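Note that this complex is displayed minus one protein chain, with the remaining chains in position.
Note that the chains take the letters A, B and C in the order they are written out, and that residue 1 is the start of every chain.
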Amino acid sequence: MAKKSIRAAVNDALKLEMRRDPTVILIGEDVAGGAGGSGVQDAWGGVLGVTKGLYKEFGPGRVIDTPITESAIIGVAAGAAVSGLRPVAELMFVDFMGVCFDQIFNQAAKFRYMFGGKARTPMVIRSMMGAGFRAAAQHSQSLHALFTHIPGLKVVMPSNAYDAKGLLIQAIRDDDPVIFLEHKAIYDLEDEVPDEAYTIPFGEANILREGDDVTIVAISRMVHVAMDAAKRLAAAGIQATVIDPRTTSPLDEDSILESVEETGHLVVVDEANPRCSFATDVAALVADRAFGALKGPIKLVTAPHSPVPFAPNLEDAYIPNAAKVEAAVRATLAARELATA
Amino acid sequence: MAKKSIRAAVNDALKLEMRRDPTVILIGEDVAGGAGGSGVQDAWGGVLGVTKGLYKEFGPGRVIDTPITESAIIGVAAGAAVSGLRPVAELMFVDFMGVCFDQIFNQAAKFRYMFGGKARTPMVIRSMMGAGFRAAAQHSQSLHALFTHIPGLKVVMPSNAYDAKGLLIQAIRDDDPVIFLEHKAIYDLEDEVPDEAYTIPFGEANILREGDDVTIVAISRMVHVAMDAAKRLAAAGIQATVIDPRTTSPLDEDSILESVEETGHLVVVDEANPRCSFATDVAALVADRAFGALKGPIKLVTAPHSPVPFAPNLEDAYIPNAAKVEAAVRATLAARELATA
Amino acid sequence: MIVPITMPRWGLTMTEGTVVEWHVQPGASVGAGQMLLDIETTKITNTLEAAEAGVLRRHVAEVGQTLPCGALIAVMAPPETPDAEIDAYVGSFVITEVADAGGAAEVEPKTAAVGDLTLNYLRAGAGAAVVFIHGFGGDLSGWALVQTPLASAFDTIALDLPGHGKSSKRVPHADVAGLAGELAAFLDAIGVQRAHLVGHSLGGAVALAFALAHPQRAASLSLLAPAGLGREINAGYIRNFIRAERRKDVEANLRQLFCNPDLVNRALAEDVIRYKRLDGVRQSLEALEGAFLSGEQQATVLRERLAEVQAPVLVIWGREDRIVPPAQGQGLPANVQVEWLERSGHMPQVEAADKVVALLKRHFAKAA
Partner (left out) sequence: MIVPITMPRWGLTMTEGTVVEWHVQPGASVGAGQMLLDIETTKITNTLEAAEAGVLRRHVAEVGQTLPCGALIAVMAPPETPDAEIDAYVGSFVITEVADAGGAAEVEPKTAAVGDLTLNYLRAGAGAAVVFIHGFGGDLSGWALVQTPLASAFDTIALDLPGHGKSSKRVPHADVAGLAGELAAFLDAIGVQRAHLVGHSLGGAVALAFALAHPQRAASLSLLAPAGLGREINAGYIRNFIRAERRKDVEANLRQLFCNPDLVNRALAEDVIRYKRLDGVRQSLEALEGAFLSGEQQATVLRERLAEVQAPVLVIWGREDRIVPPAQGQGLPANVQVEWLERSGHMPQVEAADKVVALLKRHFAKAA
């Protein structure tokens, strides 16, 4: 078993599934790149080289490079999916989903329901998300809340290479539209990744560490921020449980609720804007169904309600960091100390 | 002062502002209808006749009827807004925003921020929302959570005719993009509405009734459901405060927090799907900042996580009703009784 | 003691109301200010609040019933009062407030063109003319409890000053003299030459200025908690009235008007808020503020000229007035009759309407 980056793990998953199942095809801008050819056919292989090499192995019939037309990409993918293929569409930056959101939420997400269960739409939309890349307000967003809000979509946000591979294979085999969001700032993070194909079921959280004092729920890149905070806190004798739900829809509610039942405190870390967000979603879940166990306020650590700044120093201040998570944990724990004092 | 329907109040607001300010223009599909002419120019005046008569008074230069092309409507409106006009765009059904969401959230919402405060985007996007009209999954959605999530947008959801007029005039005069959502099932609700122009500030909740036992927060059509529930509960000696935030962004956090500080119980009623929703947003607010006052779980009464059904009986079961709100109130109050027993 | 709850009269044009919903069930204790029931009139559905604390013993009117103003709709009494006693009370109850007010049931407000302003007014009854001039931020509806009974014997006229009520929301002449000039033009426009003038607060100063400017047109002068008789005033009330936006702040400010702050209900506050939201109101109120206040004091004091007034002058002042100090009613010239009202604040026409009506009738009779 070798260490692989998230980028390599995603590539690996695509390659293995394309080998295993001839109905799996790729559609996207620049996905044919990195084939070692010359000229326009040898661009990167996706903006950050994730699909590099696939065109060479699977050819133009299965790796479909498109013009800049996200609405066509998603429309084609949705049509291919209901016609028996398993398309994996790449939507370069999730910020661009605004031009093809109709195809996603009004068409693909609703086919199964509107056709009385008789239509299957096995498509995956891969896209890059997140800030930290100095890419300004229109190329840095974290829009998972929008997809999570819409019934009929599954939303996957891997935080590490092992999960990325297993979740993407699961996504490709899933019969519903899956939004697969790769955080552009952690593509190089490495992990032990089996060479074989494997699947990680949706709706099953990864519990990275267990502690009795507070439950920290975090997704995507924020998992690492949460772990950093947990380490700082451990040095001060505060033991945190860190939960990575891996998929925001479906959500592993039980793992979160069971943990808060034990710790009595919840902090949610989410890189997205705060309003109607995944952070509020988890908070509301717990404020209803684990209310009796809560010993302090539920604290959310999110971006502010503003676009992602372009200025590097502002962008750094915008993204949640370990110090903010640590402060949030201490704030909710303070409520308990006050109550005991 | 006469009673006016929400439909008439919206028409009144448009008319008064167009008379007052020559930079106010309308753009949308079928908005020129209802002029009393013949043929294609005399369609309804919007699907439900809201803009009826405006074409006759203000002419084709200010009431711009467009083909079926939502992306052009919103693109034109955004461009007009940054060029000095105050466009009011009509997006027939909010379900259609999927084809023009880029113009809304990636362009209009971000102009002011990205141009360092030097650009103003005074545009209003009016749209119909909500279920109950037997219009199936693609014409019945409540998508306010998506807009509320995006910084740079203001989101307005009037529940009655008085508010509709004052909020729409405020929206037209506002220098930022405003999403103005009219619930199609309550257009005929009447209210005392002054003939003069008036404005209702954004971020100021309407407190419809005050009671000590529970706080019910509801928006748009759900305000009436909440009031029905409050009346049932009052008959059983349970006094509810009912709060209509009127705008979900900005949100009148203080009114909600102050009420929960007094009642200790919160129920949120929202017709939208439950995940990452306005309901969870309010719950998270309270679970953080009024935690110390909470005496029972925060209960959310929402649609299920599924598309809006077409079958009338299923659609009726889908929409939150007073019985469900009453049950939610009793559920959170039961926690207190358990604690006292 | 048995306390009747009767159908209220919410303004001159109201003759009856329909019970929409009971908020309190028989046997329940209610606090002062608690919502008792919702009543629908031809104009609006409103909530009747309890004037005082006690136990609600009986619903006399059921939901859906329409009853005339003054009719018994519920009974409050201590728990120990026997049911039989309540039965007897209900059986023998007689409406004491007569719903008829000079054909007021048909009365609707009218408008008069005054220069380029449109002024709204409500005119009812026949006889000698009586003109009511409200104060800062008020409107003609504030006189309802006084105008209604007087309309049976007088030609009563209550107007909305410029910038107020349903009149034009512009105040071209915002000082006291300017407003008195608008009043004269208004009376010209509706063909009233001479009238008994009843002014409240700022309206009192306007009435006084009018009487000084047009001695022959004032049959009598009645000043309720009037401005213009001294420098001191609660300037904070005026500034808060203009600038408070949240209902709780508006309510807190309005409570200063009354000796019994429970009289400020949500409907009153909501009315004030809705008024303030109208286009032009903010500018109108600020214009009035600018002309009326000089720093924290009144800009116009006419006290020294009170003796010049030839018509009989009545001043009515609540001892608990927290807006204009009642002390300004002391030491007035001999031609002024001063009446003090106990347990009344700045709004005697609301808090002590019956007494004000009686005082006005006696005063008008003296002037006749």
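Couple of notes before you dig in:
Just so we're on the same page, contacts are C-beta pairs under 8 Å (C-beta built on N, C-alpha and C of every residue); 3 or more make two chains touch, one makes a residue touch a chain.
Given the structure is predicted, the values throughout are model-derived calculations rather than measurements.
Every shown chain that the unseen chain touches in the whole complex is listed here: A. Across A:199, A:306 or A:321, the single residue that touches the chain missing here is A:199. Shown as candidates are A:119, A:234, A:293 or A:327; the residue that touches the absent chain is A:234. Check A:207, A:293 or A:327 against the missing chain and you find that the one touching it is A:207. For chain A, the residues in touch with the chain missing from this view are 1, 162, 166, 192, 194, 196-201, 204, 207, 209-210, 231, 234-235, 237, 254-255, 258.
Here is the rule we use: only the chains that are shown with their structure count from here on.
Viewed as a contact network, the protein chains form an open path, each link joining two chains that touch. Among all pairs of chains, A-B has the largest number of C-beta pairs in contact. Farthest from chain A, judged by the mean position of CA atoms in each chain, is C. With centres taken as mean C-alpha coordinates, the chain found closest to the middle of all protein C-alpha atoms is B.
Mean C-alpha position of chain A lies 64 Å from that of chain C. Once the centre of each chain is set as its mean CA position, chain A and chain B turn out to be 30 Å apart. With each centre defined as the average position of its C-alpha atoms, the distance from chain B to chain C rounds to 37 Å. Under the contact definition stated at the top, not a single residue of chain C touches 2 or more other chains. Contacts with at least two other chains are made by no residue of chain A.
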